[in-house]
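Data first, discussion second: the structure below is written as structure tokens.
Rather than the whole complex, this shows some of its chains in their spots.
Note that the chains take the letters A and B in the order they are written out, and that residue 1 is the start of every chain.
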Amino acid sequence: MLAESRLSIFLLAIQIIFIILYGVFVDYDVAAGPKTNESNHEDVKEFEALYPMFQDVHVMIFAGFGFLMTFLKRYSYGAVGFNLLIAAFVIQWAILMRGSLHATGQIHVTVDTIMNADFAAGAVLISFGAVLGVLSPFQLLVMALLEVVVYALNEWVLADILEINDIGGSLIIHTFGAYFGLAVSLMQWRKGLKDNPKEGSVYHSDIFAMIGTLFLWLFWPSFNGALAASTPSIAQRCIANTIYSIVGSTIASFALSSIVNKENKLDMVHIQNSTLAGGVAAGAVANLYISPMGALMIGTAAGILSVVGYKYITPALARAIKLHDTCGVHNLHGMPGILSAFVAVVVARLSTTSTIPEHEIENIYPRVAVDGDFQHQANMQMAGVAVTLGTSIVGGILTGLMLRAPIITATEEEYLFDDKKYWIVEEEDKDETVKPLRDNMIPLTAAANGAQIAEE
Amino acid sequence: MLAESRLSIFLLAIQIIFIILYGVFVDYDVAAGPKTNESNHEDVKEFEALYPMFQDVHVMIFAGFGFLMTFLKRYSYGAVGFNLLIAAFVIQWAILMRGSLHATGQIHVTVDTIMNADFAAGAVLISFGAVLGVLSPFQLLVMALLEVVVYALNEWVLADILEINDIGGSLIIHTFGAYFGLAVSLMQWRKGLKDNPKEGSVYHSDIFAMIGTLFLWLFWPSFNGALAASTPSIAQRCIANTIYSIVGSTIASFALSSIVNKENKLDMVHIQNSTLAGGVAAGAVANLYISPMGALMIGTAAGILSVVGYKYITPALARAIKLHDTCGVHNLHGMPGILSAFVAVVVARLSTTSTIPEHEIENIYPRVAVDGDFQHQANMQMAGVAVTLGTSIVGGILTGLMLRAPIITATEEEYLFDDKKYWIVEEEDKDETVKPLRDNMIPLTAAANGAQIAEE
């Protein structure tokens, strides 16, 4: 009983701590606070442009990721429920962690701050995807607590020290979240992860997952463009590039999914996930002049890469190094994120003052605006890949080891990929008077009757 | 046959009446009509800021409320279908009723007017939640017809006479809708409401309900901020406060749900509903300087209150006074709404000219802008609670009594919580050639075969 209450005690304790920390450190931003008046036109304009894009991102994090993970036939409560819990937890924690690195004095929260906290939640939820159905909710929250610290550090190094360009977070969010989660998963290998019959979908759980896929697909342009919301010309380029790229990965996913199956049948896993790879792959280059053709090519490549990953690489990694990846985040976020980062290195290297208009250089490559050295920028972009892989893998391994501590209750083998352990799940209706009203199925009572008739 | 057609006849008749009334009383607003030209910049700016927030509210009313109520295993058509019917009905009726109280001469409709009609629909749909699966569709429409009259009167008293601050409608929408619906339900107690085996969910109906939960959760900041859309600094404060509050109620709901269950399991009812209590609880104070910490505390308290309500108060009320509340609107809208209203009283009492900047006082407390008396404002806020409880409970009791009139066909006992009475529901597929393709279930024919095999 006490052991089972640990999650609740942890949640209540941390919420009290959050309340205290917010009392000490967090206040409204001037754009939402006492000192504003409407003459402050810049903030006003930014809010109006940003808010619809923020809401798109918000939908992606909570409904998009949440429903994408409902594909498991018996872990849909956990998917959509823990997704909500983790995201709500991370929003509070990331505002504090990121704020402590960026703010001087108090942390002033605007819609922009909350959206950046949503991005941090995105990274943690990607990691959740790698261990979906494996970690207990308590383990998930401890993972979130630790991951946000490493996330904020990595983001700070990439954005403030290396000054890399990663408008859609291909490195900062997707690559980081994927490899952190994979490293945690590597430390959590268990026998029950091999060929577990519960790790599968049923017909309608795959339809639920498509709700997630579609909202992610549709709002990815906002995800990649939101940080440029106040500069509409750049925002439009982000949106156009992301749409070209995600359209490319969609066509590629359908083509490849059919090719890699021996009966040429499409696999819902690919349609749910690989179609989105173009969104990830556009992330680090969405605000650059990669041309519509370039964006199409990147997305098409990402879609192919992702299907190949699901079909061959994930099973190979499971066999070779006992790395389990429930949602295949390596194929949706990991590899496409790295692809995007490498393209960003190449684009930075090939850029010149004639390919980027003067009034945009400060916005896109602030370092180059100072030193004029595109080679240096390319080197920093490459360093960003190394730093992200380093922090995510090391951070994930340490976190995964820590989660083995006995005090952090793990899920019993028999409850892997199963909601029954943590949720009240209705058993079949035992009332004989109640008849089912759908599907061409028979009720318990009818079957019993059938058997009785047979018996007579 | 004639009795069964009453709903259709009522709908056609009322629609003809609406068409005539719109012909006489309703016209385009200048912002959408012949006299506008684009030099009218103020209207233009307001439209651009308001429309995305309006659409968020629109999604909450139709998809949010509609799907939230699909959790019943055999009443999902009714939940999402009657939700659409009632909301479409109320939008037309509320534009007329509210217009007749506010307009001089013709009613001029803008996006703002339609959004306020959506709010009225919200109140009626909350009442629908209290009697979900109990009232017949005809009864529901009569309830909506009467409720909108009382709603408009209560709103008019609170907003125009008492001049209270209730930006997110905690009193005007949530408290009113909840107690009106509960009062109706009290007058509609029937034996079949006790331990009805049909009043339960199945695994995937709970996932459908989460679609509603998430869109409500995500767009609640727009719900509480939309009326301030044209003043971005206040809108941003509404959004930030609502997010802090709803995040607080989310963490609290998970913690409490696990504590109140003897096996420490989470209950989907709490996750679907109590996580949202912070949105309601922020409503009456979202535009005030309650501080981020204050917003977190209010939401956390609302989440705790709501879970306690679902676990203990709703069953106790059912036993003690035969009050049935299908969706538990008392726990999601009733108590959190009153909590919000009381906090608003305290905040008004503690406010001074130094805590609210001069340029905002007219917007937040128009009465205080005139008389400078915050104590008076606090009194009015308290009076608002009393008026809302009075109008909603008296209005609901009278409506509930009226719905007992034999001419307003009620649902037979056996069809409570059952779509079969009002919808064409597919019976099981009888074609033997059709095989089921999902879930580990067997088809009727297979069972029959099983029996036959057994017989041989």
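FYI, a contact is a pair of C-beta atoms (placed from the backbone, for glycine too) under 8 Å apart; a residue touches a chain by one contact, two chains touch by 3 or more.
These figures come from a predicted structure and were not determined experimentally.
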Subunit count for the whole complex, all chains sharing one sequence, 2 displayed: 3
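Here is the rule we use: only the chains that are shown with their structure count from here on.
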Rounded Å distance, subunit A centre to subunit B centre (Cα mean): 31
Subunit A - residues contacting subunit B, complex: 1, 4-5, 7-8, 11-12, 14-15, 18-20, 22-23, 26-29, 31-38, 40, 43-44, 47-48, 51-52, 55, 58-59, 62-63, 66-67, 70, 73, 76-77, 80-81, 84-85, 88-89, 91-92, 109-111, 114, 202-205, 208, 211, 421-426, 429, 431, 433-434, 436-442, 446-447, 450-451, 453-455
For the subunit B and subunit A complex, residues of the former touching the latter: 48-49, 52-53, 56, 74, 197-198, 200-204, 206-207, 210-211, 214-215, 217-219, 222, 231-237, 239-240, 243-244, 246-248, 250-252, 254-256, 258-259, 261, 263-268, 271, 275, 289, 291-293, 296-297, 300, 355-357, 359, 419-420, 425-429, 434, 436-439, 441-445, 447-448, 450-452, 454-455
